[in-house]
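All protein chains but one are shown in place.
A and B label the chains in the order they appear, each numbered from 1.
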Amino acid sequence: MTLLDFARGPAMQWAFVIFGIGVGWRLVGMFLLLRDRAKATARRDAPVSDGTRAIIMRSLPAKELEHHIVFQHVSGYAWHIGFFITVLFFGPHMPFWKSILGFDWPTLPSEVITVVGAITIAVLISLLVRRLSHPVLRVISTADDYISVIVTILPLLTGLISYANIGFNKETNLALHLLSIVLVLVWFPFGKLMHLFLAFPTRYKAGADYGRKGVAA
Amino acid sequence: MSTHEASVSRFQALVAGLAARAPAPSGSESERVERAKGVFRKRLNAGMALNLECCLHCGMCAEACHFYESTQDPKYTPIHKVEPLRRFYRRELGPLRWLHRLVSHDVSLQQLEQWQELVFDSCTECGRCDLICPMGIEISPMIGVMREGLTEAGLMPAELAGASAEQIEDGRVLGAGVQEFDAMVGALRGQGVDVPVDKDQADVMVLTTALEIRMWPDALAALAKVMNASGANWSMRRAAFDASGFEYTSGNAQARRAMTRKIIDEAAACGAKTLIVPECGHAYPALRWKAADEHGAPLPFEVLAISEFIGREIDAGRLKLRKSANGGSMTYHDPCKVGRLGGVFDEPRTALAAMGVELKEMESHGKTQYCCGGGGGVMLIDRAAPLRKRAFEIKMRQVDDTGADAVVTSCESCRMNFAIGGDGANWQTPVKSLVQMVAEHLD
Partner (left out) sequence: MARIETVGEALARQGVSRRAFLKFCAATTSLMALPPSMIPRVAAALEAARRPSVIWLSFQECTGCTESLTRSDSPTVEGLIFDMISLDYHHTLQAASGEAAELARTQAMEENWGNYLVAVDGSIPLGNPGYSMIAGVSNLDMLQETVEGAAAVVAVGTCASFGGIPHANPNPTGAVGVGEIVTDKPIINVSGCPPIPVAITGVLAQYLTFGQLPEMDELGRPKAFFGQSIHDRCYRRPFYEKGQFAESFDDEGARAGWCLFKLGCMGPITYNACATVKWNSGTSFPIEAGHPCLGCSEPNFWDKGGFYQPLSEVEWGGWAQLGTAAAAGAAIGAASALAARSKQKKAREEEV
C-alpha cells in the first residue's frame, strides 16, 4: 500500500470516524449539562429572532468597538473567506465534495485559487506572527492555538505544493495533502476548530440573553 | 475646592473602617480551594460551558475593556480573568475532562490569589467585553462566579469583605442603618418633603441608597419629590430601604440573598406591584434579573429603575416637566448596570428631551458606552485607586470630545466615581444626577 493509498483509504476512514465520535461526544457532553433558565420576566420576548440576529450581526460590531479591532477582524474574515473559496471552488476538489454530498457545483479557474490560497496562507502566517508577538495574545494563547493554526495552514500549503508540483513527486504531495486533511479531522474535536459548530449557539445565546433584557447584542 | 472634592472626602470617611472589619480567611489552603471549587461546581451551567469551550483566544475582548485600554497591561484581558474557572470546568465537568486532567495543572490557592486583583480590582462586571467577542461569549456573568468563588476562599478584598460583613452581621451598608434612615426621613419631612414610610398598602415600593442617606440628602429629596409628582401610591419600608448593598457585596452570595429576601418580603407586606430601584447601579440587575432566579419564580412585582419609571410617566403624560432655562449642553452617561446590562436607554433620554436639554452623545454611548470604572465595588478598593484613575481618563476624554458642558447620569456609584476620578485629575466638568435634574424641572 502506497502512502497515497493509505491516505485516501484507511487513514481517511479513521479520520472521519474519529471526527464523528469526537464531535458527537464534545457537543452532547456540553449541551446536556445543567441549564439555568432565567425566571425574571423578560423585557422582550423574542429569543429566536434576537438569537438569529446576533449570529449575523456579531460579525458587524458597532463602529466605536470596531475601530479597535479592525486589523484582526478583517484579517480573520479574509483568511476564512480565502480558505472556503479554496476548499469549495477548486476544480480537483469537486470529486471529493461530490462523493460526500452527492452533488457538485461550478468552480473557479485554478490560477485564481492559487492566488487566493497563497494570500490565505500569508494572512494566516501574519496572524501567527501577531500571536507570537502581541502582549495580550502571548498571555492568553495556549498550545491549542498554535496547533490549530498549523493544522489549518498545512492543507493550504500542501495543496499549493501539490498543485505546483514542487518538492516531492506528485503522488507523495497528494498523499501529504490528504494526510493534512486527516490531521484536521482528527484534531478537530479536541481543539478550537470546534468553533465551527460552537459559534452559532454561543452567538445565539448572547443575542437571546441580551435580547430578553432589551439590548440588541 | 474642586467641584468634586467635598463628595470625595465625605465618601472616604464613610468607607474608612471597612477594611478593618474584614474577617480573616478560615481553613487550610486546600479547604479554601475546595470551597472556591464548590462555588464553581454549583454555578457552572451549559451556557457557561459553551462559552468556556469556544474562546478562540483572539484577544478582542481586551480591546473593549477600559482597564486594558488605559494601561495596555495584557493581564487585564477579560477572558484571562476567568481562567481558573475555565480550568476547573475543563478538568471537572467538561466532556473531555479525563484528557484535560492529564495535560493541565489543577486550580491552586496561589492562582486564586493572583486572580484576586484581576476579578475585583480590574473588573466592574460592565459587560462591554460581552459585546465585542466574535463568539458571543458572555464574560461578565462568569466574573460574578469567579468573585463568588474567591469570596468563599477568603479572597474578597478587605474593603468589600468588610462591607459584606457589615451587611450580614449588622444588616446595613456604609453605616446606613434604620436609625440613620429615620433621621434622614425626619429631616426631609422637616423641609416639607413628603416621604411616606411603611404604608399599609402601596402600589409602588421605593428603595433608597446608603449614599443618599449618609451624604446626599438632596438626592433622596429629589427622589421623593419626583415620586410625589407622579401621583403614584408609593411608600418606603423601614425593614428594607437600601438598594446599594448589592454593589458593595458583589461576590458574596449569602449577603445578596439576605438583602433580596428582605425586599421581597417587604413588598409583599404592603402589596406593592412595582419596585423602584433608585439611582444605584448594581442593584438594578440584581433585582430586575437575578432576584427571580433566587426566588425560584418570577417576582410578584415589576422592577423599574427610577429613570425607567420617569421616562414611562412622561410618555404617559403623568409627569410633566419644564424646559431647562440654562441652555447648556449635556452628555448622558449610561450606567453599565442600568443600560447595557439593564436595557434602559430610551427613558432617561425621554426625560432629558422633556427638559429641553441639548444632548451631545459620546462616541460610545447607549449599549457600547465605556464603564466609568467604579462599579462592582471597585471604588472601595484602596489599592485599585491608581488603576481606576487610569481607566477614568478614557471616560473624561469621551466626555470632553463631545464638547458638552456637563455630564448627567443615573447611578450614584458612577457619580461617586466621577467625583473621585475628576477630583484626582482636577477635571472641572460638573456631574449631575438625572433624578435631581427632573426634580428641579417639575412642572
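Here is the rule we go by: contacts are C-beta pairs under 8 Å (C-beta built on N, C-alpha and C of every residue); 3 or more make two chains touch, one makes a residue touch a chain.
Keep in mind it's a predicted model, so treat the numbers as computed, not measured.
J.: Return the single residue from A:Ser49, A:Ser126, A:Thr142 or A:Asn165 that touches the missing chain.
T.: A:Asn165
J.: Give me the chain B residues in contact with the hidden chain, please.
T.: 38, 41-42, 44, 92-95, 97
J.: Provide the residue numbers of chain A that touch the chain removed from this figure.
T.: Counting only chain A, the missing chain is touched by 1-2, 4-5, 8-10, 12-13, 16-34, 90-96, 98-100, 107-111, 113, 165, 169-171, 174, 178, 189.
Convention: only the chains that are shown with their structure count from here on.
J.: Please compute the C-alpha centroid of chain A, do the same for chain B, then give the distance between them in whole Å.
T.: Chain A and chain B have C-alpha centres separated by 38 Å.
J.: Spell out the part of chain A that touches chain B in their complex, as residue ranges.
T.: Those residues of chain A that touch chain B are 25-26, 28-36, 38-41, 43-44, 54, 58-59, 61-62, 64-65, 68-69, 72-73, 76, 134-142, 144-145, 190, 192, 194-195, 198-199, 201-207, 209-210, 213-217.
J.: Write out the stretch or stretches of chain B touching chain A in their complex.
T.: Going through chain B, the ones touching chain A are 44-47, 49-51, 53-60, 62-64, 68-69, 72, 74-75, 77, 79-80, 93-96, 99, 130-138, 288-293, 295-299, 302-303, 339-344, 363-364, 367-368.
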